[in-house]
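A single protein chain has been omitted from the complex, and every remaining protein chain is retained in its original position.
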Amino acid sequence: MKHKAMRLLMAVAAFAAAMAALPARAVEISFYYPIAVSGPLTKIIEGMVADFEKANPGITVKPIYSGNYGETLAKALTANKSGQPPQVAVLVASDALTVIDEDAVAPMENFVKTADDKAWLDGFFPALMMNGRYEGKTYGVPFQRSTQVMYWNKAAFKEAGLDPNRPPANWDELVEYGKKLTVKDASGKVTRWGLIIPSGVTSHWFLQGFTTQNRAKLTNDSGTETYLNTPEAIEALQFWVDLSRKYQVMQPGIIDTGAAPNEFIDGRAAIMFHSTGNLTNVKNNAKFDFGVAMLPERKQRGSATGGGSIYIFKKSTPEQLDASFKFVKWMTSAEQAARWSIGTGYVAGRQDAWNLPVMKKYAQDFPPAAVALQQLPYCAPEFSTHDGPRTTKALEDAIDASITGTKTPAKALADAQAEATRILRSYKR
Amino acid sequence: MTDRSSDDVQSPWVGWALFLPAAAFLAAFTYYPAIATLIESLFSNAKAGRAARFVGLDNYAAMIDDPIFWNALANNAWFALGTIPASIGLAIGMALLVNRALPGRALVRMSYFAPTILAMVAVANIWLFIFAPQIGLLNMATAWLGLAPHNWLGQPSTALASVTAVAIWKEAGFFMIFYLAALQNMPANLAEAAAIEGASRWYYFWKVTFPLLMPTTLFVLVNAVVNAFRLVDHIIVMTKGGPDNASMLLLYYIYEVGFKYWDTSYAAAMSMVLLAILGAVAIGQFLILDRRTHYR
Partner (left out) sequence: MSVGAETTFQKVLETAAAWMLGVLWALPLLYAAWAAFHLAGDSTRFDLAAPLTWKNFAYVWAAAPFPRYFLNTFLLVTLIIIVQFTLSTLAGYAFARFRWPGRNVMFVLVLLQLMIMPDVLIVENYGTMAKLGLVDTIVAIGMPYFGSAFGIFLMRQTFKSIPRELDDAARIEGAGTMLTLLKVYVPLAKPVYLAYGLVSVSYHWNNFLWPLIVTNSVTSRPLTVGLQIFSSGDQGIDWSIITAATLLSAGPLLVAFLLFQRQFVQSFLRAGIR
């Protein structure tokens, strides 16, 4: 009898031990990410996710490629409205106010508990945190950020009698160099323009280069007011317009943002302003020696920051929120930030990433990669207000009208300011 | 030929039974969401800390005050005027050309129809390439003719015309197919009778062919009107409504307001207006023309 009871007891004990050893049921989170750079980068994301799962066995991450930035936002918010939001998503940094107003995202401060967490949150570059801050809290942390940079064609510079290692340093030099670099053929048709600056989609971002250099602040910090037609802002837009209409160093009319790199790579423009995210494309395809530098200054150097930040969506279970935070911390940690930056050409968002040996070597072997980093101290946040897409459109319509000559910059910006004020009326408290 | 529509079978059960399956799906995925949209247009948007509240016709009032809405509507009218007659005319012409024995007919037919089977999103990229200021095919052609280069999509004066051209290119082949099917179904004895009477080809076309094609024309016309408002994929890729709203079309504006500004109640209101316009035009056409159409 005792024997049997002993055996029973041991069986129960063994069973209990086995049950205790079973891992807790895995928490599953979904991760929407856009690709604004083409192709095989999905493999890198999947690699990063796989490594995260290895280090965190209780968590499964489902990475979902969701189109470009606009499509990712549309998908995330549609899913959010239908009650099935993602847990984590990469969205444009300046979309922060939009998703906050939709009550979709949670601030990082909800999750920061340990000293380690705090060090993580404090380790990002301040310039890149500006767009994510609202009412003292942080809603999106930098994941794939960028700034505008100036690319120049060294061979073309040599041809024009300019020092190939000395890019234009300010607005006046930009015009001067532009004139020397513009080449016409026998019939007077331009075969190479001095400059190319995109004015298609995201033209506001390119305007912000000029306005930041001219010390024109376009919005207040809480996103409830805009200052689009200050004299400094008008001057900035006027200069951009003059480049094609007055100085004739740039093609007239709207210049498609996606097509601009091809114009530069094929030698039809000698200097290009564009995102640092184009670095890999230019490096791989340009058949000439090229340089990358900060944008020319006026009263100061300057650009707007751009690119995507990573957000935590709030309508999830507590376990999912926890897991999401772990995932976000991991994806933006120094090693992963370095890995993503080297793979894409975007700027790694934290100093300790740049301190890693692999990044130091990368910056040494390929100095253009560090230009955006050097420009960060002079950068302004990307244009963002409540009802941001609407006010941005008003601004971009003004840019369109000025560049095509339908309105003067002063009138266009005045109209835009009136429109923006009307849009923001209900947000002023 | 007599009108035998009185010979339609009088049978509520069979009629409804045949219609019901299609009706069920239409109800679930079109009518129910459409009514939900109508209701939504009467409320404000739900935002953080502010639930949606009934605002009656406020969204419609805002629409009347919105210059971009009127701009989009005007552009759409021009766009329709540009695409509908041109694509239908070309479709009939193409169908007639391809209906007869022609060397290389299969190839020609395929090149007329090919635009239809390509994704608009994809062809828009090809056209972007064609319209490109310096390297594009169109500017190469104008340069060859000695004309100055032009930024077709980047100037307000030509942006709308350019996207109209793309739409015509895409639509003509689509309508051609239906005309081709109808032409094939035309009785041969009519042609013989006309030949005996010595009718010229023009006369034959206007007095015989075209009237007999009316059922198809009616069908094509309704679709053309709808498409003039529905085709915005190329706007998404090529101009995004610019420059400065020169190529802004109504459905694209609705999409922007709904999925970029997330002002879903205003988008709902505009959707209702769009529906009303199309409904009135299409149903009007149908009622007028269906009576005049000769069925067999």
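Which chain is which? They are A and B, in the order written, and residues in each are numbered from 1.
We adopt the following convention: contacts are C-beta pairs under 8 Å (C-beta built on N, C-alpha and C of every residue); 3 or more make two chains touch, one makes a residue touch a chain.
Note that the structure is predicted; figures quoted are calculated from it, not measured.
Here one chain is not drawn; of B:62, B:143 or B:199, the residue touching it is B:199. Only one residue in the set A:201, A:356 or A:414 touches the chain that does not appear here, and it is A:201.
Taking the complete complex into account, B:24 is the one of B:24, B:81, B:147 or B:288 that touches the chain left out. When the omitted chain is restored, the residue from B:57, B:81, B:114 or B:288 that touches it is B:114. By the touch definition given at the top, subunit B reaches the unshown chain through residues 4, 7-12, 14-16, 18-19, 21-34, 36-37, 94, 97-98, 102-104, 106-123, 125-130, 135, 137, 169, 172-174, 177-178, 180-181, 184-185, 187-189, 191-192, 194-196, 199-201, 204, 215-216, 218-219, 222-223, 226, 229-230, 233, 237, 251, 254-255, 258, 264, 267, 271, 274-275, 278-279, 282-283, 286, 295-296. Where subunit A meets the missing chain, the touching residues are 30, 34-40, 42, 62, 64-68, 71, 74-75, 78-79, 81-84, 146, 201, 257-262, 265-266, 274-275, 277-278, 280-281, 285, 287.
In this section, only the chains that are shown with their structure count from here on.
Those residues of subunit A that touch subunit B in the complex are listed here as 70, 73-74, 77-78, 98, 100-103, 189, 199-201, 251-256, 259, 262-263, 266, 268, 387, 389-390, 393, 396-397, 400-401, 403-404, 406. Note for the complex: subunit B touches subunit A at residues 47-49, 128, 132-135, 143, 149, 151, 153-156, 240, 242-245, 256, 259-263.
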